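Heads up, one of the protein chains got dropped from this complex, but the rest are sitting where they should.
Naming follows writing order (A and B), and every chain is counted from residue 1.
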Amino acid sequence: MAHAEAHADEHHYTATGIDNKKLAIWTFIGSECMFFASLIGVYLTYKGRDVSGPKPHAEWLDKAGVLQEQMLEIPLVTFGTALLLFSSFFVVLALNGAQRGNRKQLIGWLVATIFCGVFFVGMQVYEFSHFAHRGMGYTTNLFASTFYTLTGFHGTHVTLGLLWLISVLVVALRGKLPPEKALNLEMAALYWHFVDVVWIVIFPVVYLIR
Amino acid sequence: MATTAIDHAPAHTHEHTGLWSWITTVDHKRIGILYGATAFFFFLVGGLEALVIRLQLMGPNKTLVSPDTYNQLFTMHGTTMIFLGVMPLSAMFFNYLIPLQLGARDVAFPRLNAFSYWVFLLGGILINVSWFTGHAPNGGWFGYANLTTKQFSPGPNIDFWTVGLQVLGVASLAAAVNFFVTTVNLRAPGMKMMHMPMFVWMSFITQILLLLSFPIITVALILLMIDRTFGTSFFVPTGGGDPILWQHLFWLFGHPEVYILILPSFGIISEILPVFSRKPLFGYAAMVFSGAFIAFVGFGVWAHHMFATGMGPFADAFFSLATMIIAIPTGVKIFNWIGTIWGGKVDFKTPMLFAIGFIAMFIMGGLSGVMHASPPADLQQTDTYFIVAHFHYVLFGGAIFAISGGAYFWWPKMFGKMLDEGLGKLHFWLMLIAFNLTFFPMHILGLNGMPRRVYTYSAESNFELLNKLETIGALLLGFSFLVFLYNIIKTWRTPQPPVGADPWNAATLEWSIPSPPQHFNYPTLPQVHGRDALWELKARHGGPLPEPQRVAEDAVLMPNPSWKPLVAAIGVTVTLGGFIGGSHLWVHVAGVAILLYGIYAWAFEPAFPEHH
Partner (left out) sequence: MPDPAHRRPPSRVPALMLAAVVALLAACAPDQYPQTTLLPRADFAKASDDIFRTTLLWATIVFVLVETALLVAIWKFRNRPGAAEPVQTHGNTTLEIVWTIIPAFILAMIAVPTVRTIFQTAQKPGPEALQVEVIGHQWWWEFRYPQLGITTAGELIVPMGRTVSLEMTTKDVLHSFWLPQFAGKRDVFPNRYNNLWFKAEVTGNFPAQCVEFCGIQHGRMAYRIISKAPEEFDAWAANFNQPPRDFSADSTAPALVKTGQQLFTMKGCIGCHSLYPALPLTGPNLHHIGSRTWIAAGTLENTDENLAKWIQDPQGWKEGVLMPNLGLTDQETQALVAYLRAQQ
């Protein structure tokens, strides 16, 4: 039916020319900014207001009266941060591959992105379990609660982003990500960039500012 | 053009009916009707809660309900009216009207739209199920910590509240993303932003407010939930937590929320007034910018809810002045509405009566708002019935009047039948009189020392006479809604001649298509050249347009129905519901499993029929 075909094109019509899905991701990211702004605000409000140790940047006395080292271990996290930053670059290369139909470039860089993400999450899991081992439980003090909550929510976002990227990778491996569907990767990439940018704020707030 | 019929198409419709078609619907109009029906039900529940409150306060030292039941009643009345009444009633209009007024076939993401509705419905049910356990939330709609921490509220009451509001927040955020994208992207060809109907503009600003403010309350609710569930100290003073942080987070959300409640009503009024004054909206650009300005400054006034907390003179002065500044764009709106009527040809149909009632009552609420923008005066007024009077003039005299007017105005478009004018006018006058009888005396009571949220008062206080009047008013107010309900039932049952596409000689595109519209709204997308697109079209045509013909339902390819949004909504609700009365791991796991299944099934199912 001629009419129906003419109308089918209208389903791609947008007033701005920007794809609906892409705009939706941008909108969602805008909203997420307020989510992390609130969490960071809570972290800063309670910074240094602990009733007792552990402390992020200074030595502290544990319950037995033994002097303990500061909690945060900056070198490892700096390395993780760098990897996360690189992954943002990698996913751009992967997207470029998808858009040009270069399957090798797409899959290679996507795998590299996912590898960096997995390393970052692994680093965080190591950090959390190490802290727990050193006696910092979730409810130990305000620093513990705010730290775990802020970085934990970020880690959850990284994990969700990874799930998304892996889903796209599976689709790409099955050869179902032709250039005209590169948008499906672009959306995941936008979200991935956002997750990185949030970490760029969290990292100095938590690890660098004393 | 939108109104040209496709000649070969017979006027037959094979629209799907039956329960399953409603459960799987992704049609914005049906979802709008679902929102409306559900919200109206919750609104009546909230109204009944208010009536019990009023009966308890009819005389001093009454024992109709126990103190704890009373606290549950006022908590749930506020929570219900805000999150399950006025917000989803506005969402009904967003759903039904934004695509129609933009000249679009549907929202940008029809399945996400269905998801929003189901999450809202399940959240509303979840929070109200608490009544049947005897543990309805009892910490106030504002849930101030540290009263709401585990030590002082050990029961599951507050859990229902924190979890319920998080679920409802998911619904609001998903809907806000959807309507934001719809408004930006699905405007009909030629419709610039500054051509959009004022309702769409005000709704658009509302979506921005939702997007920016709901994450804040979500964080606050999550932290409170973690405190209650896992024993952290975010709001527990003995662990170093600070209850005042809760207030800042809550009102950072809470004040924009006030504009989330009222801006859609501004939009509804701005649609009704021009049609029944037969004149375009006065000062369109000023209306848009004042709305945007209100929203923007609305993020900088939250602490005027906290003048009594002792923030210090500089903060008090800042938030006081910022609050007063908001009165200016609000005044501009009121003057422009009067300017719209001025010089017009005013037709006192029911929607117009409600619109005029809205202006008259909203002036009152706005002026009392300015009175407690001044901290020294607010130190006497805050937490008294003066405030209760103020926000009921804004939310009832404002939002409910506008929503009622909107219902009468768009009813023929939604259902193809006119509501009874006589009953509509009776509804209006009863509501106007009863509303003032209920809420005006609260000003006097508040200034004379009656605090809010008290389950009773002493005989010595002498509050009895005015409270009795208020109770009589509240019963009458309840009766006015029975008149509305009767009107709906009568209209539904009585056969009527077809109402036609444009019974009010209206200005916007939704009136150019049959009533009720077909599934795809517009057989061809309309071409727009300016504001008040339909008036412009009629002017160019030199009179009323010919009645649009219905075309074949399959003339336009529309999205598939889907039950996956419901599955995902169940997943969200179950996952979060596992936090009621402690954390139940297996409930979370089950919820996440359902959610993941819903999302993947949704992502990989075709949105549109594949053959054609």
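Everything below uses one rule, namely that a residue touches a chain if its C-beta (ideal position, glycine included) is under 8 Å from a C-beta of that chain, and two chains touch if they have at least 3 such contacts.
Just so we're clear, the structure is a prediction, and the values are computed from it rather than from any experiment.
Colleague: Quick one: jot down which shown chains the absent chain touches.
Modeller: Among the chains that are shown, those touched by the missing chain are B.
Colleague: Check the options B:W131, B:F299 or B:F335 and report the residue that touches the missing chain.
Modeller: Per the contact definition at the top, the residue touching the missing chain is B:F335.
Colleague: Can you work out which residue in B:T232, B:T384 or B:Q518 touches the chain that's missing from view?
Modeller: Going through B:T232, B:T384 or B:Q518 one by one, B:T384 is the residue touching the chain not shown.
Colleague: For a quick check of understanding: of B:G231, B:G416, B:G449 or B:G581, which residue touches the chain that isn't displayed?
Modeller: Spelled out, the listed residue whose C-beta touches the missing chain is B:G449.
Colleague: Of the residues B:F348, B:F479, B:W492 or B:F604, I need the one that contacts the missing chain.
Modeller: Within the whole complex, the residue contacting the unshown chain is B:F348.
Colleague: Touching the missing chain, which residues of chain B?
Modeller: Residues 66-68, 70-71, 138-140, 144, 146-147, 152, 237, 242-244, 277-286, 308-310, 312-313, 316-317, 320-321, 324-325, 327-328, 331-332, 334-336, 338-339, 341-348, 356, 359-360, 363-364, 367-368, 370-371, 374-384, 441, 444, 447-458, 460-463, 465-466 of chain B touch the chain absent from view.
Keep in mind that, in the parts below, only the chains that are shown with their structure count from here on.
Colleague: Where on chain A does chain B make contact in their complex?
Modeller: 1, 3-5, 7-8, 10-11, 13-16, 18, 20, 23-24, 27-28, 30-35, 38-39, 42, 45-46, 49-51, 138-139, 141-142, 145-146, 149, 167
Colleague: Which chain B residues qualify as touching chain A in the complex?
Modeller: Contacts found on chain B: 6, 105, 108-109, 173, 176-178, 180-181, 184-189, 191, 211-216, 218-220, 223, 226, 230-234, 239-242, 245, 249, 252, 523-525, 554-557, 603, 608, 612.
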